[in-house]
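Now for chain A:
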Amino acid sequence: MSIHSEECIIRIDQVSKSFGAFQAVRQVSLDIEKGSFTTLLGPSGCGKTTLMRLIAGFYEPDAGQIFIEGSRVNGKPAFKRNTPLVFQEYALFPHMTVFDNIAYGLKLRKTERTVIRRKVEEMLDMFGLRGMESRLPKELSGGQQQRVAFARALVIGQNILLMDEPLSNLDAKMRVEVRSELRELQQRTGVTAIFVTHDQDEALSLSDRIAVFQQGLVRQIGTPWDIYFKPNSRFVADFVGTANFLHGTVAGLEEGDIIVRCHKQLFRVAGNGGSFRTGDQVTLVIRPECIAVSQPSSDVGISFNAWSGDIVRSSFLGHMIRYGVSADSFEWTVDDSSPSLRGYLQGKVGMSVDKRSIHILPAEAKEAQDEQGDRAIS
Partner candidate 1 sequence: MISSLSEAWEDLKRIKNEPALAVVLAAAAIVTLYFVIWPVLKVVSLPRLSDYWTLFTNSRWTDAFLHSMFMTAISTLSCTAIAFAFAYALTRLNVPLKGLFRFVTILPIVSPPFIVALSYILLFGRQGIVTKQILHLNTDIYGWHGLWLVQTITFFPYAFTVLYGVMRTGSVSLEYAAYNLGASRWQVFKDIVLPLSKPGLAGGALIAAMNVLADFGNPIIIAGNYTLLPTEAYMQMSGLYNLPMAAALSTALLVPALCLFMLNRYWVGRRSYVTVTGKETSLPHYPVPLYVKWGLFSFCLLVSLFVLTVYGVLFYGAFTKVWGYDWSFTLKNMYYVFDKRREMINSINYAVASALAASLLSLPLAYAVQRKRIGVNRILDFIALLPGAVPGVFLGLGFAMAFNEPPLAFTGTSAIMIVALMFWNLPVCYSSNLAGLQQIGTSLEEASYNLGAGSFGTFRHILLPLLRGPFLSGMVMSFLRSVTCLSVIIFLYSAKTSVGTISILGLVQNGAWGSASALTGALIIIAFAILGAAFLTLKRRGHSMEL
Partner candidate 2 sequence: GCGSSGSGGKAPASAEPAGATQSPAAKPETPAASKKLVVYAAMNEDDIIQIQKKFKEDTGIDIEYLRLSGPGEASTRIQAEKASPKADIMIGGSSEFYDPLGQQGLLEKYTSPNAKEIDSQFNDPNGYWQGWYMGVLGIVLNTDRFKKELEPKGVKEPKTWDDLLDPNYKGQFITSNPATAGGAYIFAADQLFRLGEEKGWDYLKKLHGNVHHYTQGAVDGINLTATGEFVAGMSWAHDIVKSAKQGYPIKVIVPEQTAFEIGGSAVVKGGPNADNAKKFIDWLLTKPVGEMNTKLSNRYSVRKDVEPPAGMIKIEDVKLVNYDRVKASEMKAEVVKKFTDMIGAK
């Protein structure tokens, strides 16, 4: 999993960290390319912050090594690492003005006063904080505080920027706005960014690469596209979006496609060179927006990739309506992304899915057992 590249600015090699008996980070390896935007994504408590702190030098790894710009930094104290971090809770110095907060890192580097002033002012402009330089943090709104935190980390002009859920305190609307600003900023400055979040939208829209974490382990590393459409496990598929999971058995191989039987229904899945054999237990992953839904429908019966069901619940999300559709004792989650014209669908509907939109996974050991427990709404 560790790609050795000339361009690799941070290398994490088999790093582990425990708190008491609890393993927060387990043998994580990760290579971060220069100038890239890498996101650590995972549920609360999976060890993202811990890994971040290992990089920044707040913790020492129990095992493994960390390299920054080619040199091993194990044992190097935090204040010598030059890995500015934007804290989840901002951690602005409450007794310093906005100006002093931003200037602090430069002052520590004994920068000349005029240079400090110039650089800080650049930052103030960049983040739209002009006129607020002499306010105290408590006199700023949440969004402004967050920008000061960014400015404070960026101003010292390092190659690396670590961000630990920096957007989680903003309101939903603002979060989306800041996202694009952030990506632009990173591309403009060319800084290597590592970003922590538990919000899949954020991760998908921002990153060059995503590392999905679960309980201290890296489950998958890849581009947003791969992570979303080609998850290597049920956990990843579930965490980066909503999905329908169907447990089934390979019934045959046909023209490079795989025929899978789930309950009474047959699915044709584009093979993509996967090595499945007849009789294999598999899990099908179908994203709700990949299912086309239509009404009124003639009962299509049991056929390849098309079936019908009854709408049992619906939830309006503006840009789409999410339906729960019951078919054959399984509740499908289906998104209708053009509700404005059709309005709410009701009663019996027909559903179909393109064979290329079905992702196939080998069944995980545990899954095979609790097949019954499969639920669509994740």
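A few notes on this one:
The rule is simple: contacts are C-beta pairs under 8 Å (C-beta built on N, C-alpha and C of every residue); 3 or more make two chains touch, one makes a residue touch a chain; residues count from 1.
If you want to know what made the cut, all candidates are chains of the complex that A comes from, given by their letters.
Keep in mind that what you see is a predicted model, and the values were worked out from it rather than measured.
Candidates 1 or 2 all come from the same complex, and the one touching chain A there is 1. Residues 53, 56-58, 77-80, 82-85, 87, 89, 91-95, 104-105, 108-109, 136, 138, 152-153, 156 of chain A are the ones touching candidate 1 in the complex.
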